[in-house]
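All protein chains of the complex are present and in place, except for one that has been dropped.
Up next is subunit A:
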Amino acid sequence: MSAGTPKSLPSSGQKSIQEVCHPLSAEEPVLPPSPDGGSTTTTKDLSLPNGNAVDTSSPASSSSLLNRLQLDDDLDGETRDLFVTVDDPKKHVSTMETYITYRVSTKTTRTEFDLPEYSVRRRYQDFDWLRNKLEDSQPTHLIPPLPEKFVMKGVVDRFSEEFVETRRKALDKFLKRVADHPVLSFNEHFNVFLSAKDLNKRQGLALLSKMGESVKYVTGGYKLRLRPVEFAAMGDYLDVFTQKLGTIDRIAQRIIKEQSEYLVELREYGPVYSSWASSEEEALQEPLDGVAGCVANCCSALEEQTEDMSEDFLPVLREYILYIESMKNVLKKRDQVQAEYEAKLEAVAFREDKKTPVPTDVEKCQDRVECFNADLKADWDRWQNNKRQDFRQLLTGMADKNIQYYEKCLAAWESLIPLLQDKQEAKVETN
């Protein structure tokens, strides 16, 4: 269900985002990431997954071609080595609580995993745990969103088929997005989540020790003076995009409401024809009953379409709004890191002896800024691509649902015509 992701990341280093061409454009080459989790030094060693060096000169270089092709779903299966699925929701009732678990199935050839296949059961709070761990351990990366945690009891039935199915789809999407991410998919917490029989959350803490150093990004008190142009552009885009998605959400809700009210009237409309038919003789009775039947068919088609909109369209839209919030937060964190660096740099600039080298912690800050920027840009591009595919899929799906609705209605009405017209002609002949 999730979009195919390009394996290699375009990392522009210190270039502005406008200078970095879209992977689908013919110019710049694309650079693969280093496969270890977390950010280290910038990836100046350019090599393709198959080990060949990247040809950065010609526009039609194989790397850009590969990247172009990798957006095609068909080719993706050949390059992916980790497949994750969420399905089979089951209800668990205990004395303390009632909850749902989902089966998480994994197939992989990666050496980081002990077995090629796994099947475990997880509940929502396990997913929540994973997400928090990912956010903490990969602060420079954009973590996909989870479906809403809290649902108002009494308003929504947490155990209804529709709700569970909607949630399952969102959880499936979440894991697939993580699995497709070249950095996040190698995260140890992710590994544990997929493979551990019993997700003991304490396990996660032990693993943290290794990651400890890279995790602690100072977020205290530093204020960024000016966001660099490329990131400011991202922020602006996200602001407008959020707004537009919000509008689309409201329009979709309004349409659902109008359709529901239309349905109410239609349900009253059809039976009037039936009632009329009962006071008529055969000549008129059959056509009237026929019309009543058509209207009834249209009613059920409409009901189905409206349900689909509620269950498939709206949740995905809302999920993207959450995604945007995550991205905004990552941008803010990046600002923090840059602010810290700039503050420290300024402090150093005021010391008297300009001949002594810049202290290492300022250097470390600089590294952090550069890494964060690189990771963020890479994630941004991937996110843009995925967004494009996701919305293409979402909107064509919506169009499809509408087409199917009209096709059902059309079939009903078309089947009525020959019934009526034959009789009419036959009557003329017999007289």
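Note that in this section a residue touches a chain if its C-beta (ideal position, glycine included) is under 8 Å from a C-beta of that chain, and two chains touch if they have at least 3 such contacts; residues count from 1.
Everything below uses one rule, namely that contacts and distances are computed from a predicted model.
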Quiz item: So which of "Ubiquitin-like 1-activating enzyme E1A", "PX domain-containing protein", "Dynein light chain roadblock" or "Translation initiation factor eIF2B subunit alpha" is the UniProt name of the chain that got left out?
Solution: "PX domain-containing protein"
Quiz item: Of the residues listed, A:Lys91, A:Arg110 or A:Arg254, which one is in contact with the missing chain?
Solution: A:Arg254
Quiz item: Among A:His92, A:Arg110 or A:Lys244, which residue is in touch with the absent chain?
Solution: A:Lys244
Quiz item: From the list A:Val120, A:Leu146, A:Cys294 or A:Ala378, which touches the chain that is not on show?
Solution: A:Cys294
Self-check item: Those residues of subunit A which, in the complete complex, touch the missing chain
Solution: 22, 24, 237, 240-241, 244, 247-248, 251, 254-255, 258-259, 261-262, 264-266, 268-269, 272-273, 275-276, 279, 281, 283-284, 287-288, 290-291, 294, 388, 391-392, 395-396, 399-400, 402-403, 405-407, 409-410, 413-414, 416-417, 420-421, 424, 427-428, 431
